[in-house]
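Partial complex: the chains shown occupy the same locations as in the complete assembly.
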């Protein structure tokens, strides 16, 4: 499933992502090694760029 | 199977000894050759550990006095702390290797040994014990004698190691630990009506896991934490959770911290970093680890405040499972052989 394009690495643990063909911009991808969520911020035939996904803490009753 | 190793458990009628038996009953490369107990000598395993009585492998097993120990490849030491030192010569004679779960031979500083482990000071070992934490020790030890870490100690060490290994935090650390009732072993007693619904202090200063943590961090990272360590008692049968409070050095970012944890434990099947926890149940918690050999670790950073959390099952990753993981590694077996990776919940 990995494409020929340069594969992005996890920004936390450096593990390479397996880029999925159906990834789209805005997609949230989890690093298979460490679980960190990344957001796909660019996706063209040539490049895939990811950034750390924003973290929003859930609210939880007292 | 011809290639099974022969294993003995010293103190097999206790809680950690029972867990060693439980896990080894389903280990493909191990034969349970000898199980020691003094007061329960002669009793079938299932009469003492009712949770084992339905396993076909437990059928013929009985406890015998330690003095009758046979020749084995590996002996697990599950005796109360202070009991092994005088009996080590016996074990050394009949076991090729000794894996000790008690605290006897964890510390190196003679003063600390004298203070915290007087029996070890009185009966020093002939050969040195390696202090072994599978995920952190640089190599699998070749020594005949290996001492496993303390349950609350190792939970704390997993929580702090990446911070000190990468020099991310100031040296002052506060660790608040909580542990369940099996942590005291079968010997410890408290009327269940008094434990039920309670939460209480165990020891606010001077726990003997404190010097162990300090020594381990120093050994594995070169840094010496200024450690405060207090322990509390939970009304649960199993499980430990530690919350460790540290302060990031200037210029250290939350991402630096995250990367440090990810790198420290990537590829380690039994120490798992919880990535980006949001809701309470995303953090390490007892119900996610109890019954498994997994330690869960997470960090939460806000400004320069760093909170690290570890949860593990004291009887498995804190004791029996850790020791079997060590046995697997020193025996060249699959690291995960016989070790559960799911918690038994809800």
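To keep things simple, chains are lettered A and B as they appear, and every chain counts its residues starting from 1.
Convention: a residue touches a chain if its C-beta (ideal position, glycine included) is under 8 Å from a C-beta of that chain, and two chains touch if they have at least 3 such contacts.
Here the structure is a predicted model, which is why all the values come from computation and not from measurement.
Novice: Jot down the chain formula for the full complex, using the labels you see.
Specialist: Here the complete complex works out to A x2, B x4.
Quick note on the criterion: only the chains that are shown with their structure count from here on.
Novice: Take the average of all CA coordinates in subunit A, do the same for subunit B, and state the distance between these two points in whole angstrom.
Specialist: Taking the average C-alpha coordinate of subunit A and of subunit B, the gap between them is 35 Å.
Novice: Please output the residues of subunit A touching subunit B within their complex, sorted ascending.
Specialist: Residue list for subunit A touching subunit B: 10-15, 30-31, 33-37, 52-53, 55-58, 60.
Novice: Sort out for me which residues of subunit B touch subunit A in the complex.
Specialist: Touch residues, subunit B against subunit A: 255, 258-259, 262-263, 266-267, 273-276, 278-280.
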